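Quick notes on the structure that follows.
Removed: one protein chain of the complex. Kept in place: all other protein chains.
Up next, chain A:
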Amino acid sequence: MRTAERTPEGARYPELVRDASLVWLASGVVGVSFGAIAVTGGLPMWVPVVMSLVVYAGSAQFSAVGVLLAGGGPVAAAATGLLLNTRTAAFSLAVAETVGRGRLARLLGAHLVTDETVAFALAQPDPVRRRAAFWISGLGLFAVWNAGVLVGALAGSALGDTGTYGLDAAFPAVLVALVLPALREDAALRRSALLGSALALAVTPAVPAGLPVLAALAGLAVYGRGGAKGTGRGRGGERADGRDTA
């Protein structure tokens, strides 16, 4: 479970590894269920395994396989997955500085941009810890997710319903814990997030998966006033990063 402890960053930040390992554990189990669902649904074993390596986005993978298994066809499957993943563009902008400047860091880091890893990185108080958190969480999650999917694809239907363990509640709770510090200290951000989430929930029954979360960005319309105060403070320092999310 704690494979990232082998990396220097993991050794320097044991508490990041400890917190990330819980996310890895939960993701690993979800990965197992993804592999099992795909194979028991009738897809060849390589489909979930290869998909997890090259797409590496849980919700998009579940949706694409769901569309395939429901007979929706490959075009609809790809479109659904892509729509769900449009949010990763916004996330990649938010962690661009965190990922690093080297060409390899950019190319590799981009592939590791997921909801959990972005939330985990942005929850850290300073840029150095943010970078460590991004890479520890990202590399560990990639390893555990893919190992989980492989195990699930091999085990097939031998596993029961993972809903029994309540893991579907663990992920939203993880996100709550990670965004709370940012929400606590910024009233404008709280208003935006509240409005955005209300919009997302309201449109969920009516629009395709992936769009509700994007609709939430409209909540930024009320970010204006608190943000204007922030601009004044931000100009005082060299970097906007100093005050942003954590």
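Heads up, the rule we're going with is that a contact is a pair of C-beta atoms (placed from the backbone, for glycine too) under 8 Å apart; a residue touches a chain by one contact, two chains touch by 3 or more; residues count from 1.
As a convention for this text, contacts and distances are computed from a predicted model.
Enquirer: Per UniProt, what's the omitted chain called: "NADH-quinone oxidoreductase subunit A", "ABC transporter ATP-binding protein", "tRNA N6-adenosine threonylcarbamoyltransferase" or "AzlD domain-containing protein"?
Expert: "AzlD domain-containing protein"
Enquirer: Tell me which residue among A:11, A:110 or A:128 touches the hidden chain in the full complex.
Expert: A:110
Enquirer: For chain A, which residues lie in contact with the unshown chain of the complex?
Expert: These residues of chain A touch the chain that is not shown: 18-19, 22-23, 26, 43-44, 47, 50-51, 54-57, 60, 64, 68, 73-75, 77-78, 81-82, 85-97, 99, 101, 105-107, 109-111, 113, 115, 118-119, 122, 163-180, 182-183, 188-189, 192-194, 196-197, 199-201, 204-205, 209, 212-213, 215-217, 219-220, 223, 227, 230-231, 234-235, 240-241, 244-245.
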